[in-house]
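What you see is the complex with one protein chain gone and the rest in place.
Chain naming follows the written order as A, B and C, and within any one chain the residues start at number 1.
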Amino acid sequence: MTPVFLVRRLGLLAAALFGVSLLIFVLLRLLPGDVATIVGGVQATPEQLAVLRERLGTDRPLPVQYAEWAGGVLTGDFGRSMLNGVSVTDELARKLVVTLPLTLTAAVLAVAIAVPLGAYAALRQRAPDGAAVSALGQLGVAVPTFWMGIMLSVVFAVQLRLLPAQGFPADGWAEPGRAAASLVLPVLTLALAQAAVLLRFVRSATLEVLQADFLRTARAKGLTTGAALLRHGLRNAAMPVVSVLGIQIASLIVGAVVVEQAFSLPGVGKMLLADVGNRDLVKVQGTVLLLSGLVLVLGTVIDIVHRLADPRLRDTP
Amino acid sequence: MRLLEVEDLTVRFGDSTVVAGVRLSLGAGERLGLIGESGSGKTLTALAVAGLLPPGAAVTGSVRFEGSELLGRRERAIAPLRGAGIGFVFQEPLTALNPLMRIGAQIGEPLRIHRGLSRRAARGAAAELAARVGLPDPERIVRAYPHQLSGGQRQRVGIAIAIAARPALIVADEPTTALDVTVQAEILRLLTALVEEEGSALLFISHDLAVVAQVSRRLAVMRAGRVVEEGPTLDVLRDPREPYTRQLVAAARATSWNPQETPS
Amino acid sequence: MTADTTGDMTADMAAAGPDVPLLEAVGLRRGYPLPRTSLTGRRARREAVRDVSLRVEEGAALGIVGESGAGKSTLVRLLLALDRPDAGTVRYRGREVRPGRPSSLRWFRREAQIVLQDPMSSLDPRMTVARAVAEPLRALGVAGDRAATAARVAEVLTAVGLEPEMGRRYPHEFSGGQRQRIAIARALAPRPRILVGDEPVSALDVSVRAQVLDLLARLAATEGLTLIVVSHDLGVVRHLCDQVLILHEGAVAEHGPTARVLTDPAHPYTRRLLDAVPRLPV
Partner (left out) sequence: MTGAFRSLVRSRSGLLGLALSAVVVAATLVSLVWTPYDPGAVDPRASWAPVSGAHWFGADRLGRDLFSLVLAGARTTLLVSLAATVVAAVTGTLLAAAAAVTPGWVRAAVGYGIDVLIAFPTLLLAMVLVAVHGASTLTAVLAIGLGEGFFVARVMRAEMTRVLAADYVLAARAGGAGTWRILYAHVLPNALPTLTVLLSLVMAIAVLAEAALSYLGYGVPSSTPTWGRMLHDLQTQLTIRPQVLVWPGLAIVATVLGFNLLGDGLRDAGDPKARRT
């Protein structure tokens, strides 16, 4: 791995994080009025507004405000909520306890479902069952995530009474069993939504590899089609799938927000929805930066992994 | 009993017949050239002989290798013959090798499949084979990846793979078409030398009459899926029987280059 | 040559003396930066064309022979100002051809046209043959009205052995050989003085190749064209060109009359190249 690539890629990541943070900061400042009037409400007196502006620091020039906020973020301080003064960082930490397990498990499950099914659909492309699998993928993509969640709840929670339909134990993971049970349907919902999209990529990547000349060379050496696919095809098909994972992170996070709303899980997504409703701009700013930052960082990690895995990319910076 | 006997070989894709009633035979150590323009079915004939036709191809007729019939048998039954009985050299050195696997592993693979060699033993043998096909610095080449080699070097790797398990028949499908003329000359010399040393038969496919003539003792001319003429190379060139062959030889003479002739 | 194309030739070109060649390149050099391998320091460069000079007299046929990576295509792009050289100049009738905005090169484009290697990709799949052949006329502003354009298109299609009615069809309806004829017709449309072929027949079958080579030879005679043919195939150069330039790793190994170079090569690389060519044993 040439250091040149690593340094350049991390530099690009830093630039991207700076760009996105600036974008969020500016977007939230394009206010018709100013932050204080929104928070203070219509009936606030000018003096109260002045105190508010001073407390929120919105009386100082924008670049200073940005520098202060960005500086804080770098040290892990995402600022204080405008409504109750609570530290955004603490709030985020509390909510991640739900959102992280939800997204990570869903991501793993999605790959576990999509890769075998996608490969099968490609291998059995001409057979009816292969076409059925890809049709299933096509259908899966068309189902809105939140509706999938509702329908799964109707079946497994309401009719079969196997799992809780909604909510998350107030005491969090104190009782892991109950907490996990309440995450089963949300994880399944998020995983199926992701798997449907991934399946199409895995299928097309596998199809492409199936026609590759080096598979024919492998068969010419004495391997059967199956053995050639396993020993030579798999790793080559994994390359495009790995690169698509980078893009999938963004939709995974969006899915998490929607699933948390559908199953009313107290995660980062549901908190963000409430903050947007309450116009708590500092919290919205912090949460949106965290989520988009996560997308960029994970995207970079996956890009580096992709370059490490493919010798052709390893040499060229 | 001839090494390879092909009778009434017919290959169809859907309703279009691409190879119709081809008859060929090859004895041990013999060298047969298969010449034809693009679309003549020469490559598909070669693939059919090695059981490497793409899915969706309907094959009839008979291909007997060392007396046993290959057509119509399950892949598991004929796979052991591929690599050990029939070695294949492909046309595109760029895409014929696995881009993610080191050269040593790819050259050693036939030995691991057919001779049960361990990974380390196979890599050792691979270095020897790399040297044998004239690759510079075999120790480095064995650890390198395909994209780090030139076209000519990659084709030498292709040949090393084909001869690794010492097959009785080598099928070479336009092995030098994608190469420069100086590199082509070296590869052709290498191929004929190896075939002679090993005493293996060679089925050489090309659209270039001068190349095929240089390598093969007998020629079979293919057009639109049929073998239109077959015979010893010098006879076919000196007085071709079929009008199509005559036209092919004339065209090759017109655009090829000969020091004895004074340029027009 | 129709009046309007000579009209705007500058004074110095018209007055060029007899010893000024039709096309001359002096000290052409072109390199490409290789991917950066170290953080600091200069990036390594691959010199595709290293100090190439050549002259092409009016009516001559120059063959440029070389193997892949010898810099043939780069040289052709430099000669036609489709790429900017690192050093060196190209002159047409003494007037410098300076790469720049397309409009500043219109005068030169009218004089020199190109036929590319692969007929499958050198014709726009979504353009009818007639429109494709007429494009240079329109782009160079020498098209005249619709009737004049249609007439010229029909004229050049016939000159390359195709029926004018084929103009309405699309490229994917033609064979490789026919498509290359269409590409030649397109190059002829603006009545160039120089026709450059970048491996013009190497993508074609042997039997079709001979016909297209004959066509190029015939057109060179009837249209008074100066030919520059780039090829890795000595047979093609022997067939078409009276002069040959052997290119090796971006530099001129040898340059001279085809007859002499092919039978009595001076440069060791040329000898190695000639020996490597497979010959019919009989």
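Going forward, a residue touches a chain if its C-beta (ideal position, glycine included) is under 8 Å from a C-beta of that chain, and two chains touch if they have at least 3 such contacts.
Values in this document were obtained by computation on a predicted structure and should not be read as measured data.
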| item | value |
| --- | --- |
| Among the chains presented, those that the missing one touches | A, C |
| Per the touch definition above, residue among A:124, A:235 or A:279 touching the missing chain | A:279 |
| Options C:54, C:75, C:90 or C:116, residue touching the unrepresented chain | C:116 |
| Absent-chain interface as seen on chain A, which is shown | 12, 16, 19-20, 23-24, 27-28, 30-32, 138-139, 141-147, 150-151, 153-154, 158, 165-166, 246-247, 249-251, 253-254, 257-258, 261-262, 272-273, 275-277, 279, 281, 284, 288, 291-292, 295-296, 299 |
| Absent-chain interface as seen on chain C, which is shown | 80, 82, 101-103, 105-106, 109-110, 113-114, 116-118, 121-127, 132, 135-136, 138-140, 172, 183, 186, 190 |
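Keep in mind that, in the parts below, only the chains that are shown with their structure count from here on.
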| item | value |
| --- | --- |
| Remotest chain, chain C as reference, centres from CA atoms | A |
| Junction residues of chain A, two or more chains touched | 315 |
| Complex interface listing, chain B residues touching chain A | 50, 52, 55-56, 75-76, 79-84, 86-88, 90, 92, 95-101, 109-110, 113-114, 145, 147-148, 158, 161-162, 164-165 |
| Residues on chain C engaged by chain B in the complex (per definition of touch) | 67-68, 205-207, 209-210, 213, 232-236, 238-239, 258-259, 262-263, 272-282 |
| Residues of chain B that touch chain C when the two form their complex | 37-38, 151, 180-185, 188, 207-211, 213-214, 233-234, 237-238, 247-249, 251-259, 262-264 |
